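For this depiction, one protein chain was excluded, whereas all remaining protein chains were kept in their positions.
Letters A, B and C mark the chains as written, and numbering starts fresh at 1 in each.
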């Protein structure tokens, strides 16, 4: 249905670039949605939202109606996003304090939250805040609130680590951010639905693949995968 | 210490009028305090607060910095107090919604709350919302929040019912509004401290009497009363 | 979701199913969404659960909803008023269920629903009949009661002004329950004095961000500003 917004080679024989992946995520966001884009890869999605989509961005540090990065001479240190990067405000924006901002997120008012991830389980568990390395200084920010707060939380990531290890697993091995909270993974190689669904497989259902066959994907991940209802 | 603000006859041989009682309550409120005056008798206290006292009135329907009743031609149906009576706003006022307003009250930020009462117990229990009559339509409003929310809750009432029954009792017989929440009773006949204190008596300590002796007061109430520390 | 800009209160209220829970803003006359309640009356839904600080005055629309036995239950802090005769009669006849809630708990429970909380502990009501049967515990030596969130299918709210994306500002003590109710309903319908162009409400002063608002209808200014119920039941845009 959103195929026309995906670059042509996205559905041909090669994995998606970061920009193509961002465009693929953006294509699934319905016009008029309220959206929170997590720090890192998900922020790229903003560049691919059509101007007339009526999509409104929330940043959990206290702004609804966030606009793009300003010109360097218009940077305002008191107008930043959750990644502490300067942003702008659009017409119709509103500011609020942290408790009100997280009430908005945690109360299920944000339609879609796009998150980065270290690992996702086939049942929708998310691990994206801690590498679990001993001695590492931990930090969580709003990750746990975002994971469980939105109407729909999706993950945007490469499907394999730099070492070639799958990031979609039967069970996450890293410390969890949330339990059963992710409904879909958008990756360079495939779009895969996770979490509750028909379970004649390992609980994950392939929506699309890029440059790999269904069978190759299963082998790559060491998982039996279903097909998303279509 | 606040004796000069009490009309001279207040400490002579007769019970206090409503206006004298209101003045007596007002005299104990420290300059600069934030105060909530309950519906009914306590609203009279506002007329006796010195203009230069810096005392700020809160009304739990959403206004801090409430001013007196407006002239009839300046009535605004959207500017009312908790008793739904038209009021005004003073310089430095602020409006807020119900959850913020009750957070202000319930979070212990109001210095003094003056409440009416049907009954108060010597341990500071309050009954002021229900007559307990079978078939009566109940209503509570903010009474239970006010009773326990302020830094200090005091009661302003006649000490006897119209039938001559004591309203200060060992135990309240009417449905409670709050437990152990009242610290002082201001009445036409006496000012009495209740709640935690030295208990070589029935838990209530007389501060002042008007037109009765300590002994007469004890007989009238059927209670042994202590003396408030001076 | 895009905000629906309705021409009439009836269009704004839209379909309300029988059995719905409906939050109604206002504290006495201040902030009462008079024309939206009239529209609900006209719309016809029954078996309603109403969440509102009061239970109707005189012959107003909420009172008439109760008179017509369209309200199965009311969740309310102060139903009894000098002119709440329709509620009083229904209550005495056992034909309406009343959940009496302290006003601060009412506001906080509605906020909790909007904020995604599962409940909270509060000292309010401890040791009173209104806490009977509820879980209690000592928190730092203070006895507290567990209170649960209150959510709704529809919220009817009155505000002063909306912009094109549904941002709201209110007026004086008419603000009262509107901002919290708007967060706690699946669908929030707002009557406003005026709709202004998007961008003309200072983002620092927005009280209810548009994300909480589903439909807006502009209603005659005199009614809104003065809070006086109009003679006619019709609604002007």
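For the reader, a short list of remarks on this structure follows.
Here is the rule we go by: a residue touches a chain if its C-beta (ideal position, glycine included) is under 8 Å from a C-beta of that chain, and two chains touch if they have at least 3 such contacts.
Fair warning: this is a prediction, and the values are worked out from it, not measured in the lab.
Put simply, the missing chain touches A, B, C once the whole complex is considered. Per the touch definition above, the residue from C:5, C:67 or C:117 contacting the chain not shown is C:117. Across the entire complex, the residue among A:22, A:57 or A:105 in touch with the chain not shown is A:105. Summary of contacts with the chain left out: across C:27, C:78, C:170 or C:212, the touching residue is C:170. Note on the undisplayed chain: of the listed residues B:13, B:92 or B:164, the one touching it is B:92. Residue in contact with the omitted chain (choice from A:38, A:62, A:116 or A:226): A:62.
Residues of chain C that touch the chain left out of the display are 108, 112, 115-123, 137, 139-140, 142, 144, 148, 169-172, 202, 204-205. Contact residues of chain B toward the unshown chain are 31-34, 54, 56, 58, 64-65, 89, 91-96, 99, 102-104, 106-111, 149.
On the side of chain A, touch with the chain left out of the figure occurs at residues 59-63, 76-81, 84, 89, 95-99, 101-103, 105-106, 125, 130, 135, 137-145, 148-149, 175-179.
The criterion applied here is as follows: only the chains that are shown with their structure count from here on.
In terms of their C-alpha centroids, the spacing between chain A and chain B amounts to 56 Å.
Computed centre separation for the pair chain B/chain C is 30 angstrom, with centres defined by C-alpha atoms. If you average the Cα atoms of chain A and of chain C, the two centres end up 35 Å apart. Of all residues in chain C, those that touch two or more other chains are 111. Within chain A, contacts with two or more other chains are made by no residue at all.
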